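Worksheet: one structure, shown below.
Here the complex is missing one protein chain, while the rest keep their positions.
Letters A, B, C, D, E, F and G name the chains as they come in the text, with residue numbers starting at 1 for each one.
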């Protein structure tokens, strides 16, 4: 809400071009538009290739389809996370270009593939069991307009595996590291590069992993200073934050 | 370790300009320099305005002084975190330009003030008690070559305080949010902007805050997708990650 | 147990209208009635529109029906919480006016709709997943004789949503805020109003929400001073406490 | 921000009584006053006998004195919680009417003693060690314009002690129950009355009380439906919430 | 292993009644019998009316039947805990006098009903959901030769219920109190009597009861000095300890 | 409150020996006397050799002295736990027979040494660091009229130490086992005897003992069925419960 | 990478036997071969009788079969842990010598039975429920070329059971102790022997065992100095570590 905006309304009102109640409404709109930034952001975001995202968990297939249809009309890219193949088959009937990503359990409509990133996002996993969460991150980042490189199964107990990828890591603009069990990989990757590392603990593990708590604590206590952490199994969040890091200023 | 580097040594050796043992040593150096990336990074980093950082905690004033002196010879900017005024007075005798930051308990030598950031880093606190941690973040970011804006005491129980700063927040390249107690501010800020938010839980709080655990869990479970988290009270880490986000690609 | 009550019995006995053993029994009844306040309260309560409440969890449909029938004879309003549609169909055969509330999983007999409140109770949720718990709270409050307003999906990551409802919030006598994940909404609402806020953490969340623990700790550590908390997912308790707050003194 | 307010400004502007820039400023003020509710609330609150509260913890005696002096000029009642006798002696020089409450560690300026409550607030403790927290609650409630009754040392291991006070409990508008160790007293009190009970766990206890965690969990799991809980040792919060419950609607 | 035993063997050997290797074996037997106390205890125990106990959990119906049959031949009383009705029907074919206890999920063979107790054991529950655990305790105690009194559903939120039973409580030799949720009942009972109270936390509860943790901590922190605690839902253990307390010295 | 008592009052009233208001008062007294059991118990208890106990923790030396003096006039045995030598020297001036127990930090007045126990109480510790807690238990039991045997430093890593004491253990009426670290000793002792074992976890331990939590959990999960547990470091509670177990019925 | 290796390449290059680019490649290979140790280890290991291990959990039967077939061609011994009988029947068709171990849920191909151990590995369990985990340890150790002795059901509540096995224990080179509930057995065994003890906590237990946490903490806090711990239920890890301890140096 700028002075100019208010003065413009006053001026219209002054000139009799709008009535008192119209002016009142316009000023209120100004106010609410202003407060209503989220909706504005929302529009701006989708113009810039931010996908609309539907969290599938806890929704019926019908609900997912209904929401998907409404969104797919006005925005090129749509992502449904934590959903089912059943929901996909419903959507697929109407949107043959929709994709099903089995591992990530994601439905994607990916019609705008503009590259909007500064550089490349690299997604790394410690083990093969971490791939579903990593795919969620990778697909989120791709759909938000980023080039994504995947490095699977490069855990610290075979340290040469990640070291062999140093060139790829160093070329990245931001790295997502997905790991369960002791969650040590982000520290190693963090030490190898000078870009931000987004660490995603997974609930993969046995016994005293306590459903990802061990990995989470490990990552929060990383001795590498360039590591920040998202919630357990939150691949989507990691992909989202990494995409924002890889965006040009001004976006 | 590039092909060119190896071939150059082979060529010198071929031309008899270096002996076999000298060539062997040079190749080994190459190897170790290569593995020794951290040191290389280190040099590159300090050329780029990354400060050398000394963690003061658990070190005697003599130790801090000794390390400081050695570093200050070869690098323009030095940061000592979690240190004492006593250590500062010792350092100040030799380095009159050294600064003491009481709240952050930081000693800083800040001789290279080049701005290396894409945009601005905004640091926000929920309460006044969170300022020491926030100052650690802000000073780290400044010393790493970023313009920093501070917004203190804008906690969610007086929501207008943070909303009033929306313009500043939206102009940022990356935002650091520092909060104790329920740690709710990063979610609110995250919802107001479309840039990455680095959340720092603090150990500020009473009773069931359990020394920052409540704030930490709150931030990890943020309903805003653009929030990543660092360790409790880890202002330095937040400032470091934010600086990397605000860097130009290729740095 | 008042002096009057005792003296009345003594007087009856004195006049020979009751025998010694009858007097003894009456005095004992007095005593037990007195200690037996719960039963007394119970009667008084149901006279005042407090519903009888049956916790359905762990009870068979037959048991629910049997208890329901007994209660429905003597009290106008009955609530069955955490129950099943199957139990409802059984009850519905005998009580066609009984209602089934799918989201809250509540069966309700709502025959006395007297408004007994000082003002209005507003129930707010952070997300759509929190609605079942919020509906439990809202239905409890309604059935206890309160006017209830619902505001769904007004979480802090889109702060304008709750701010837009400020007028409604400020008109309330007491507000119930239901939130999972980081549980930040009660702090924001608490800061917007000067009435009591009853916060209900829900078990909604992923990973490190630890089944509502993150939200619970967040709410207990609220920086707003007018927030009190009930157990995780305890919509009934929140509705009950809020109803008592909204009652006229003397009740 | 009402339509009337906007139209009034438009009208003034229309009639030429204010300039365009004055109208712009007035509209912005409206907006900011509107968003700036906290400050407005604050004024309203202090008019109504809400005390200004200074959290003394972590502040120097000089800071406490400085803040106190500024506040004491414009508001009749001031409360400093978690403070020191040293701070009191400084304040006492300038404000001889200031009171020192040793157990609660509270400084109080209590010049407006208007009773603003619907009824009485009763504060109960389980043990003598819980009294400091209970006193913080009681003094907060008193200073906010409530009549307060204290019942100390009525823990459940001597159940007759609380039962003997039933008449007092039943006459209350709201009850604050303060207990450490197993935190069982709120359940018992909750069962005795039909008014809201605000439960305050204290950090009093040994071994597996884990600094109030046992009492906190006990209270959250209370089998009495009229109990809501605040943070461990948060006497101030309990007093504050209870005061709001005891206020007349519209306040 | 007494001196007499050794000397007796030496004497036999001396007199040539046993060979050197026989003497060696006898001495070794002495040693192992001595170490082998548990088996001896076991025999002694069953002579005294201690039932043999089979933990049914994790065993197939066939396994339960097989073990039961073997034991039932040599000992009058047998208890199978945490078992199924299916196991009972198998056993019942061979042992028509076997009993099935639905709530406790216990199979019992109760042929020796001698009263071996000093006094009476009273078992109390806070709620009706606690009865299965309490029945396990009560049946264990009965089968071990104790008179048992049951008081169900006497939780602290209706404090008159337990007070009304004071006469029964005071007549007990030992009391078992079974409670979930906040686990407050043992403190109240402990305060009413001067005999030992064995507290059993149950996993009954919602949300922050954390599967009995709240009740467990509450009981461990009981302000009554005569309370000792067993594991969550461990009705058998409580019945066992109480039986030992109710035994005559020398048993 | 018996029928006889009521009828007696009615009869007095009937005969005109007491007035209506006197009868009313008498009936009310009956009621209150009845509720007032604790005080009665208290007197009875001290008559029977229960010591009066003062928890010294958090009390000044003056307070301890004052309370001690008042109690020592009317009761033969007094115990002050968790107190200081300073408090003892004050008490000792007036009560030369008072004893100071350095390890347990207990002051004791032990004038009535009647043996009121059925048998002997044995107190065992796993290590020497557990002795202070064990002494608190032993002194409590002694002062309550029991013969006590002490076995110090018989932890499970040298299993022969406890096995060598089997004869003593088997002769006991009840055993108190005090252990820190892994808290394994109660299971071993429980397996060796057929009397109740009261287990006391201590806060002795390093690292992951988490101030007694490891020992506490170990004891609660004991595979011996005759073990019940008290709070961490709660020697007094263990001594108290054991004394009640060792009492004659009817006491 | 030795000096000799580099000099050899230089020499070849010098003599013109390899070109500059060949020399460059060889030097790089040297480097990468060096880093590529894990694969080398892997081969060496399988030559020495280390089995290939497939973690079956989370893999389909088809996946297990496919991996198994590939491995079984090049290595004599294969272990599939945490798998199903269904997977076994598939494998068994192609590998009739494959074994199914029901309790451990392990498929094993055991074609090389060379004894490679220094001595014997003894595996002990506290209860019968711990056997599946213990079998996983025992089968792992056997398959890695060790003689294994099993002692089942020797928990501390019947201490004679483990003492009776002292001779066996003392003859071992390393002992694996598997226990749930309070996890006390490793301390007892540790005290009986002077060889390393590998402790495996199991998730066996009730209530406050918290899925093995109690046993884990107990073992970490063992008062025996020769105990080291692996993750909850990690029989494989224990068998693996024990096998390495039992290997000849130089292996």
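One rule holds for everything that comes next: contacts are C-beta pairs under 8 Å (C-beta built on N, C-alpha and C of every residue); 3 or more make two chains touch, one makes a residue touch a chain.
Every value quoted in this text rests on a predicted model; they were computed, and no experiment measured them.
Chemist: For the full complex, can you list every visible chain touched by the one that's not shown?
Modeler: Hidden chain contacts in the full assembly come out as A, B, E, F, G.
Chemist: Which residue among G:27, G:71, G:178 or G:192 touches the omitted chain?
Modeler: G:192
Chemist: Based on the whole complex, identify which of G:26, G:105 or G:173 touches the chain you can't see.
Modeler: The single option touching the absent chain is G:173.
Chemist: Which is it among G:148, G:204 or G:220 that touches the chain not included here?
Modeler: G:220
Chemist: Per the definition of touch given earlier, which of B:16, B:58 or B:96 contacts the omitted chain?
Modeler: B:58
Chemist: Thinking of the whole complex, not just what is shown, which of F:14, F:69, F:129 or F:170 touches the missing chain?
Modeler: Touches the omitted chain: F:129.
Chemist: Hey, which chain A residues sit against the chain that's not shown?
Modeler: Contacting residues on chain A, toward the hidden partner: 126-127, 155-159, 163, 181-184, 187-188, 190-192, 205-210, 213-215, 217-224.
Chemist: Identify the residues of chain B touching the omitted chain, counting contacts across the whole complex.
Modeler: On the side of chain B, residues 32, 35-38, 58, 201, 203, 211-213, 216, 231-234 touch the unshown chain.
Chemist: Since one chain has been left out of the picture, which residues of chain G touch it in the full complex?
Modeler: 35, 37-38, 41, 44-45, 53, 118-119, 163, 166, 173-174, 191-192, 194-196, 198, 216, 220-222, 225-232, 236-238, 240-241, 244-245, 249, 251
Just so it is clear, only the chains that are shown with their structure count from here on.
Chemist: With one step meaning two chains touch, work out the least steps from chain C to chain E.
Modeler: 1
Chemist: In whole angstrom, what separates the CA-based centres of chain A and chain B?
Modeler: 25
Chemist: Just give me the whole-number Å value for how far the CA centre of chain B lies from that of chain C.
Modeler: The computed centroid separation for chain B versus chain C comes out at 51 Å.
Chemist: Show the residues in chain C shared as contacts by 2 or more other chains, in ascending order.
Modeler: Within chain C, residues 37-38, 158-159, 163, 191-192, 206-209, 213, 216, 220-222, 231-232 contact more than one other chain.
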